[in-house]
Structure formats: structure tokens, C-alpha cells
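Every protein chain but one is kept in place in this view of the complex.
Lettered A and B in written order, each chain numbered from 1.
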Amino acid sequence: MRDQVILRVVSKIAAPFILVFGFYVIAHGELSPGGGFQGGVVLASAFILYGLVFGLAELDAIVPRRVTDALTGAGVLLYLLVGLAGIFGDYRFLDYTPLRITGSESAESWGMTLVEYGVGITVASVMITVYREVSQAGSAEK
Amino acid sequence: MTILEYLLLDVILLFLLIVTSVTVFFLRNLFAATMVLSLYSLVMSLVWLDLDAADVALTEAAVGAGIATVLLIGALVVVGAEERKHHRIHWPALVLVILTTGALVYGTFDLPRFGDATAPAQTHVAPEYIAQSVTKLHSDDHGSKKNSADHPESDNFHGHVPNLVTSVIVNYRAYDTLFEVAVIFTAGVSLILLLGRRVAGNGGEP
Partner (left out) sequence: MIFFELYNYWIFILLMMIGLYTIIASPNLVKKIIGLSVFQTAIFLFFISLSKVAGGTVPVTVPPAEVYSNPLPHALVLTAIVVSVSTMAVALAILMNIKQAYGTVEEDELDQAEAH
């Protein structure tokens, strides 16, 4: 079956929708089933689909190694900084009370949102890294 | 839904789980075993959805049926996909498995019955977490101090988050989630270290 045209066209059309769905799942983690982990995996799957259909070289052109390496650490760092904000505000570690940025009741909202985005970024980057390393080891064997 | 209505669907799904897991053991072509494992993950995700675990079902469908399958197929390209035929039954393992099964089945008669609302797991900490979220739902003014006056000592957060599982993960037990993210980060770094950045002509040397 050499219908590669179908694969290319459909994956290029579907990838933006998958990305939007991934952001939706992360952003609505507090309102419906979802959250950082699920949304991160869905985000990564859009890039993995692109890498499967178009090859590793194209994936490296879109998402270079430096970007995924940096984002892997950035997510954990964001989570840690939110936790340290509690200490710098004279509360306990991971206490969200000093994050009252918009209004006096918004501390928990800000804390939970930032933490969810941190988790989503790290999970997505790690899944792309895992796919890239495994696939590259496979193509280096040949 | 009563327990019997639930079981009409789940008897079939759980039996399907047994069939797929036994098939995975007997398949020697590892690509086929990976596909059946992916099917097993999907049926398990449906079982969890039937058991009211929507977040968990979504995670298993994305991670178990998605990422794990891609990972296994990628590894099988390098490792080789035919298992050699082995005739022997592993007798010590079989004896161990049968004895453990007997002991565990004997232990299940002491477990709380399925769906029991008075089980210790359901009455210890969970009602407090659920009550906090539900009382905030019934408050009409956003940000009023009405709820704090009613529950001054147990009111930990002043917003209404409908998804109870997310509020447990990210707020009540945020410390655990921090180290879970650290575990994922460590797995990513380990992959980079183990598989290396093999450039052509490097011969696998880091």
C-alpha cells in the first residue's frame, strides 16, 4: 500500500486539532476529567504523529533537541518555583496563599493552574524525547 | 446503578481482560503481542470508566494504549520480534502462582464487599474532601466568607474546583505530584543517557 499521500494530507490536517484538544484537556483539568498528565500526552502525540509520517529529520526541524531538553526541565522548575513562592511569602512549601495575584480568593486558582501547566509541559517534552531517542536508535541500527 | 446492573456489562469486559492477557502470554510474535497488549489497555480503560474513574480511564487510554504501544514497537525494531520456542513449563513459577492465588482468594473474604459505602476507605478522609467541594458549589457569591464562617477550621481553599481528583492531586497532595513529575523528568534524562546521541560514524560512544 503506497498511499502515502493520504497519510501526509490527513496528518497535516489533523495535527492542529490534536494540539488544540491537548491544550483543552490541560486547561479544563479542573472542570472536567483531564489535567496535566493527560493533556501532556495528547500534545506529545501530535508531534509523534508528525514524526511517524514525515520522518525524524522533519521532526528535528520543527522541534529541535534543544527545545525539548529545555522544556523538560522548565516544567519541573515551574512547579518548584510555585512551591518556593510559598516559602518566600512566609508560608509553607507548596502553600498557594501568597499567589493572590487577581483578587483575594484567587490564590488556589493561580497555584493549581501554574502547576498543571508545568506538569503538562514536562510530560509532553519527555514523551517527545522518548519517541525521538527510541526511533533514532532504531534507524541507526540499519 | 445497582450492583447487578453494573455487572451485566462488567462480567463480559473482565472476562475479555483474562482472555487477552492469556493470549499475550502465548503469542510468540512480539508485534502481535504488542497489539494485543494495546487492546488489553483499552479494555482496561473501559472497565475503569465503568467503575466511575474517568480521569484514570483517560490517562490509561492515552498512556497505556498510546505511548506504551509506540514505545514497544520502536524497541522491537531494534531488538527483534520473534520469541524463540520454549517447550518447558516453569514448574517452580507455576507452584508459586497457584499457592499465591489460593492465599489471596482466602484473603478476599475479609475485604469489604464491592461498592460498600461503609468501607474504611470511603469513611476516613474522603468525605471531608468531598464535603468541602460540594459546600462551595452551593455558595452563590464568589469569594464571600460565608463558607469560612460555617467551616472555619477545615476550609483550606476558597474556590470551587468541580473535578475532585484534580483538587486532590494538585492541591491536597501536591507534594506527591511534584515528585511524580520529577520521576517523569528522570525517565526522560535516563533515555537520553542510555540511548545516547548517536551521530553517524560515532559507533555508539557518548
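Operating definition for what follows: contacts are C-beta pairs under 8 Å (C-beta built on N, C-alpha and C of every residue); 3 or more make two chains touch, one makes a residue touch a chain.
Since this is a predicted model, take the numbers as computed values, not measurements.
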item: Touching residues (missing chain, whole complex) on subunit A; value: 32-33, 35, 37, 123, 126, 130, 133-134, 137
item: Missing-chain contacts mapped onto subunit B; value: 1-4, 7, 10-11, 14, 17-18, 21-22, 24-25, 30, 33-34, 37, 40-41, 44, 47-48, 51-56, 59-60, 63-64, 67-68, 71-72, 74-76, 78-80, 83-84, 86, 89-90, 93-94, 96-97, 100-101, 104-105, 108-109, 111-117, 119, 121-122, 125-126, 129-130, 133-134, 137, 160, 162-165, 168-169, 173, 176-177, 180, 183-184, 186-187, 190-191, 194-195, 204
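Everything that follows uses one rule, which is that only the chains that are shown with their structure count from here on.
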item: Distance from subunit B to subunit A - Cα centre to Cα centre, in angstrom; value: 20
item: Subunit B-facing residues of subunit A, complex; value: 25, 29-38, 41-42, 44-45, 48, 65, 69, 72-73, 75-76, 79-80, 83, 93-94, 96, 103-109, 111-112, 115-116, 118-119, 122-123, 125-127, 129-131, 133-138, 140-141
item: Residue ranges of subunit B in contact with subunit A within the complex; value: 54-55, 57-59, 62-63, 66-67, 70-71, 74-75, 77-78, 142-143, 157-159, 161-163, 165-167, 169-171, 174-175, 177-178, 181-182, 184-185, 187-189, 191-192, 195, 197-198, 200
